[in-house]
Structure formats: structure tokens, C-alpha cells
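Missing here is one protein chain; the remaining ones are kept as they sit in the complex.
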Amino acid sequence: MNLTLRIWRQKGPEDKGRMVTYQVEDISPDMSFLEMLDVLNERLILADEEPVAFDHDCREGICGMCGLMINGDAHGPQRGTTACQLHMRQFSDGETIDIEPWRARAFPVIKDLVVNRGSFDKIIAAGGYITAPTGSAPEAHATPVPKADADAAFESAACIGCGACVAACPNGSGMLFTAAKVTQLSLLPQGQPERYTRVIGMVDAHDEAGFGGCTNAGECTVVCPKGIPLNTIGRLNRDYLAATAKSGGKPGS
Amino acid sequence: MDLYTEGDPIADTKAPEGPIETRWERRRFSAKLVNPANRRKMTVIVVGTGLAGGSAAATLAEQGYRVKSYCYQDSPRRAHSIAAQGGINAAKNYRNDGDSIHRLFYDTVKGGDFRSRESNVHRLAEVSVNIIDQCVAQGVPFAREYGGLLDTRSFGGAQVQRTFYARGQTGQQLLLGAYQALERQIGLGNVEMNSRHEMLELVVVDGKARGIVVRDLVTGEISTEMADAVVLASGGYGNVFYLSTNAKGCNVTATWRAHRKGAYFANPCYTQIHPTCIPVSGDHQSKLTLMSESLRNDGRVWVPKAKGDDRAPRDIPEDERDYYLERIYPSFGNLVPRDIASRAAKNVCDEGRGVGPTKLGVYLDFADAINRLGRKAIEAKYGNLFEMYERITGEDPYEVPMRIYPAVHYTMGGLWVDYDLQSTIPGLFVIGEANFSDHGANRLGASALMQGLADGYFVLPATIANYLAAGPFEAVDASHPAAVEARRDVEDRITRLLAVDGDRTVDSFHRELGQIMWEHCGMERSEAGLRKAIDEIRALRDQFWQRVRVPGDGEGLNQSLEKAGRVADFFELAELMCVDALHREESCGGHFRAEHQTPDGEAQRDDDRFAYVAAWEYTGTGEPAVLHKEDLKFEYVHPTQRSYK
Partner (left out) sequence: MAVTGLLLVLFLIAHMLGNLKIFAGPESFNHYAHWLRELGTPLLPAGWYLWLQRGVLLAALVAHIWAATMLAVRARAARPVRYAHRKKIQGSYAARTMRWGGVIIGLFVIYHILDLTTGHLNPVGDPTRPQANVVADFAPERWYVTLFYTLAVVALGFHLRHGAFSAFRSLGQQTPRGERRARNVALVFAVALTAGYLVVPFAVLIGLVR
């Protein structure tokens, strides 16, 4: 396959950045999307040009490191698939493909297609955990968990933190990510003691990081490679309302 | 020139003697403690944020130490532990099926082909039960039964159901549990987290590990970070083969730099090759994807009987197919252990009977299972795996048999550590896949997660206190001559890599190195092959330093530069792996020497000559390494020959 790529190039955070056009030839349909970029980079290096920086690591769809806007689609056209597992047979010969980084104030561009998603870590640090210092845990079977709850918690826990939800959201909101963790932990008995402080802490951290507000537009769940359902946001809302009602807005009081 | 010399034997002096059941308890009691007020004055550096590093950093911070944590990924949540699928073993005996700490200990020593330390493995089995408690308390959504209790399943190498799991994403869920505990400590200000930072050198002051030199991958800034102790949890080195199931960024640099500074490297040749991976589709291949071993429960492995049979699989009649695992191993059939299945696949491909475009693949056929159980049942069991296969290969495994081939998956070798997980450099502790300690020559399925978390949550936090109790140590800062020198070494190396300005990319060298390693130090090794490999590696390493092209500069994000440094270290490790494989004139676990097999082609151990850990001391690049032997004593599990026929 021969393809025309239009790729966002940006030297650093201060650079303005622009789309640059490249041609790649002899691309095998069996290549993954990132392997296609590898091919381009090898050629750029030998042609004395700067290769395109992009994030990737496990290349099996679980680490959440890769994230590209491909023709306006977060992670590309195939649903339930990260960019690293997307294969070139999804494209046709001669196609023009636009590749851009995730765009959000909370995800500033570091270089080319690489962005800083540290704000996700901050949201987790603000409450996305269960306080259980090592060694303090009771016997695992002390608290049975109904299978349905465990399964539903797992569904939300499958989030890989890639940021596609933010990239696709018309509001630049990170609410699906936040809600996935809130939902996982609030469905489990172990998560109850911190249930309401958690949701307030995480939503505050989310807003502080500069993410937009959720308007239930639903783009996030469509592009989510792990299919985190939109109703997790309803669970977050319910916990949030309950938390503000219980404490007059002050968690823990 | 000799490839190595032999030095004094080495011994683990930390494990207490006496009954194995109480060794860990006695060690914990004899270890010195650090009082809480003093903990706040001490800094511990933890490199890596996988199961071992993440859990260790969180636990040490909970205990009151000041922790500095480093990872090369953009977030500690992305370490490659996340990709583990199957599960985690624990001797809970919830099934009442005869499991016990002793049985887990026994299975692990046997599964490791009698090349691991009994004391360590027993401790691992003891601690395994605490891990499950800890993870459940953190909200890890393990699979449960309708009664609300934890579900378990069976896994290779065991006759009991002791594997806890969270669908096919156990590693992810366990890692997120550790990551959340770590983030909590970061939020509390107890851990200073440095993501997108790579450790490039160890700082040793007066014989003690006192710091590291790191490069900020975003700004390119090199800095020296000092501490009272350094913990390496930087994972395995499977990427020396270029193609492996490891993440692209996995590398040996942290442990190799420590090795160069005096830490011994143990059993580097022990690598685990996983039999069920999606085959290479072409030269562009950048990594290999594992398909869960559970597929072999229902799939039948075969190749055509005739060489070069190019017909489509469905056109090959039943009597022209060779179900070779069922033929050679009638009692275990398609369910033989990983190493055996891998080697058998290699053998049939070497005979010219491999399938697929590259002829390096065998069929894993579900037609019989679909006929017997119906498509629905197969879908329910393996639906997500079949989907993943189709996404990657474009073929529908319900219609066409899957093609699979073995791939490098895990490395049992690593830095040598004593019972306290301390390396031969005082103050340098090594945990998780980065050390060599618990799996011997072969790791059982679902044991890697167990070891990572055992080391990080329970073992290291107890043993490191014994070392730190002698502190706080004399304050040293980045201006200490040893620190300045380490930093200068790092800067010089970067300058050198950038200055070559040659005509080949880093990846092209890495790919070629991988081919040499896979060919000669992969599933089957021979003296002639290993000698050839050593020559080729040395020649290629020279080429690398003359012809590599690293674009850009050291300022700011430069992914080519990162790769170049890692590949340079892989070149040195590769040679040591081959030397280790060459010197070990026996076959055991993941190490199979063609010269040492039973008449029917099985691994032939030589317990009289090789029942030891090979701990290698570095003397210089291309210089003969020094071999230190740690004899292995088996008081509780007596070595036997494995047979699966």
C-alpha cells in the first residue's frame, strides 16, 4: 500500500506546530499502525530528518501509552481497538491519513504526537484508591462480594487510562476516566468507607486540571478501547450528589 | 582467549539454617528495625513501577521512609506487569483440593527444574496468601463465584486450582491496585514520583549504593539523585531478542549498569519461551503478542506431514496431518509444559513443515472442539482471544486454524541477590523479574505476579530495614567524586552515541542482534552456535559504535537516543548470556543444550556438575567475566527427571 500521511509536527511545548505531509510506500496490510510509523521513522532517520515522536509501549492494547487521533477518530476507525492494535488492512491503498495528538489543555503536547497525561495520575492521587496499608488487610474471604458487583466493578476497572475519552469529548472532559474509577471502587464493599470523600476529591482534581465539564455527549464511550459504558458517569453523579448533600459540600464533615 | 574465568564461590549468608517453615519468620525477627523517627530521615530510590517497584515504593512510603520513584513510562500505571493475563498463584487452599504452602513450594522448585533456592521459594509460597488478602482489600476485582467468594482456576504445572484471576487482565488489575496505593502516597507527599525518567547509572560511594544518575526523557536533563539505599525493580531483559512479548521500552539498562558497577548477574541464559504467540508476519514486525496458554485446552496443534505442503489447511486431509504433540507425548498431548511445546514447534518448523507465509508457525485448530462443543461454547470460552487474533492477523479462527509460534516471554535470570534481596553491592536491592531469585531455570505460569508482589509488598520492606538500621549514612551529595564520575560517564556515553553519525538506524542493529540471539541462544543452544553467536555479537557491537545513526541531540525528547543507549547495553548482556549458556553444559528448564538431551529428545540435567547458580562478575566490555558459583542444596525437594510422555 502507498499512503499519504499528514502528521502533526511540533518541536516542543512552546512551538506552534503544523501538519506536515509525508508519503510512505510499500506498506503491508499486516502491519500495525505503529509499525507503519516505525517504517516512516526509519526512512526519516536515514534521510537525515527528525523522526516523528509518538508514545507507545506494550503494543498489545493494555498499557494505555499509545494514543493518536487518526482521521479525527481517537485510536482510529476500528472500535474497541487501541492504535497499537489497529492494523493497516483497515485502510485502503492511496488513502490520506491525518494523525494528530490528543488535544486538551490538561494534556499539553510535549513533542509531535506525545502529550503529558499526568493530570490523570493527579485525579487518582486525589482519591482513586482504597486506603489499605500493606499488612493491614483482613482475610480475603472475610467479605464476600456478590458476583454481579464484582463483574460490574471489573467492567469499569478495565480502563487503561489512555485518554481517548478526553480526546474525543467535545468538551475536553475527563469524566469517563474519573467515573470509571469511582464506579469500580464504589461498587465494592471495601470501597464504601471512602466512597463520598473519594468522589469529591476526584471530581475537584478533575476540574482543577483544566478538563471541561461533562454534557453527556457520549463520544467518549464510542471511542473507548475498553468500552467503558456511559452509565458509569451516572454512578459518579449519584455519588457526587449524595456526597454534597451529606456534607454540605465538605467531605468528611 | 578464554570466555570466562572462575572465581571464588559465593554463598547466601542471610537465610537462616534450620526448618524451612520458620526460616522467614526467624529472619524477620533477627533483622534489625528502624525506628519511625529515623525512617523520615532516610531516602530510598525505587527504579521501576511495576508490580514489584510500585508495591515496594508504596509500602516503604507507608512505613515512613522518603521514597523517590522512577519510571520511563509517562505514568507509573503503565509498567509492563500490566500485560500479564493469566493469574496469580496463592496457597489459600480455598478449594480444599489438597493445596498447601508446602505444595506450592514443591511445585515451584520442581517447575524451576531444581535450579532455584529452596529458602526463597518457600518464603514466596508463605507470603502468597497475604498477597491475595492485600489485593482484595485494595479493591482488585478478582473473579468471584455466585456465593461471593473468590474463584480460582488451574494452571500449568500444578494439579490444584490455586490461580486467582481477573478475567484475562490479572496483571492489569493487580498493577492498578499497587499503582493506586502508590498514587495515594504521592498525594500525601511521601513519594516523589519521576515518570519519563530513565536510570542510566548507579552511584556507588565507598562500596555502597548511594544513588543513581537519571535522564529526564522530556527535557534531556541529566541529574544525580542520592539516597540511603537503591532498589531496582526494572523488570526483565527479554527484549535482547528484539522480538518478544515484552513492551517496546523494556530494557536491561538499570540492572546492566549496576552489574558494571559490581553487582553480579545470575543465570542470564535462563529465558522462558512461550509456545502460543501470534507468528511473525514480516520484517516490519515490532513485537509479538501472546495468546493465552489456555487455548491449548481445546485447540489441537498440527502441521502437514509432508514438507513444503502449501495447501490451505482445510484442504489437507486428516491422514496427511501430523498432530505431533499428541503423537510424541500421548499422555499429556497438547497440554505439555511451555518449554516442551515450544521446542517441539521449533523442531517441526526446522524440518520444513512449518506453515504460514514465513513457514515459522504451526496450526492450533479448533475445528474438533467447535464440532464437539458447538461454536457458542467456544465463543464463550475464548471469544475475546479469537477477536484479538482476528484483529492482528485478519483471519477468522472459527473458520481457519490459528497459526502460532513460540516467542520470548520472560527471563528467569537477573541480578544475583541474597535472601534479603540485596545484591553484591551493599545497599542495592533488586526485586521482581530484575532479580534471579525464585524461578530457577523455568517459571511456572501465574508465578511472576506472585513474586513481584511478594518482593514489593512483604519481603523487601522487611529486609531493607535491616540494612537501613545501620543508617542514616554519612550524607553525600551529587558533588561527591563518585557521583560526579558517574554523571560524567552518562554524559560521555550520550555524546559518543550522538557523535557516531553513521548510516544505520538503532532498530536495524537491534533487529540483527535479536536474530543472532534467537538463532543461537533461543529455544535450542549448541556449543558451535553459541561460539558463533559470541563472535557475531562482538562484530556487530563494533559496527554499532561505528555506524549507528542517532538523529537529534541530547536536549529534549529523543526516542532514538533512548533506544540507542538500551541497545548498547543489550549488546553487552547478549554476550554474557551466550557465555552463560555455553558454560552450562546441561539442559534445564528454559535452557536446552542440543548436546545434552535424553535419547528421546528431552532435557538432560546434570545435577552433579551444575546444581549451582552462576553469578557473573563484570570485568570490562569484551573481557572474560568471572564466574562465581552458589551451590544449591535440596533438603526438602529431591531432584527428579521430568517426563510428560
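By written order: A and B. Residues from 1 in each chain.
The definition used in the following text is that a residue touches a chain if its C-beta (ideal position, glycine included) is under 8 Å from a C-beta of that chain, and two chains touch if they have at least 3 such contacts.
Everything numeric here is computed off the predicted structure, so don't read it as measured data.
Trainee: Given the contact rule set out at the top, which of the displayed chains would the hidden chain touch in the full complex?
Mentor: A
Trainee: Which of these touches the unseen chain: A:Gln23, A:Ser92 or A:Asn231?
Mentor: A:Asn231
Trainee: For subunit A, enumerate the residues touching the unshown chain of the complex.
Mentor: Listed in rising order, the touching residues are 6, 8, 17, 19, 69, 71-73, 98, 100, 103-106, 109, 168, 170-173, 210-213, 215-223, 229-231, 233-235, 237-238, 241.
Everything below uses one rule, namely that only the chains that are shown with their structure count from here on.
Trainee: Indicate the whole-number Å distance between the mean C-alpha point of subunit A and the mean C-alpha point of subunit B.
Mentor: That pair's centroid distance is 27 Å.
Trainee: Along subunit A, where are the residues that touch subunit B in the complex?
Mentor: So the residues of subunit A touching subunit B come out as 12, 28-32, 34-35, 38-39, 42, 44-46, 48-51, 53, 55-65, 78, 81, 85, 87, 89, 110-111, 114, 116-118, 120-121, 124-126, 128-141, 143-147, 150-151, 153-154, 157-158, 160-161, 184-185, 188, 190-191.
Trainee: Per the contact definition, I'd like the list of subunit B residues that touch subunit A in the complex.
Mentor: Checking each residue of subunit B against subunit A gives 55, 58-59, 62, 73-78, 80, 82-83, 92, 94, 130, 132-139, 141-150, 166-167, 169, 172-173, 176, 179-181, 183-184, 186-187, 193, 195, 218, 245, 247-249, 281-282, 284-287, 289-290, 388, 391-394, 457-458, 461, 503, 505, 507-508, 549, 551-552, 556-557, 559-560.
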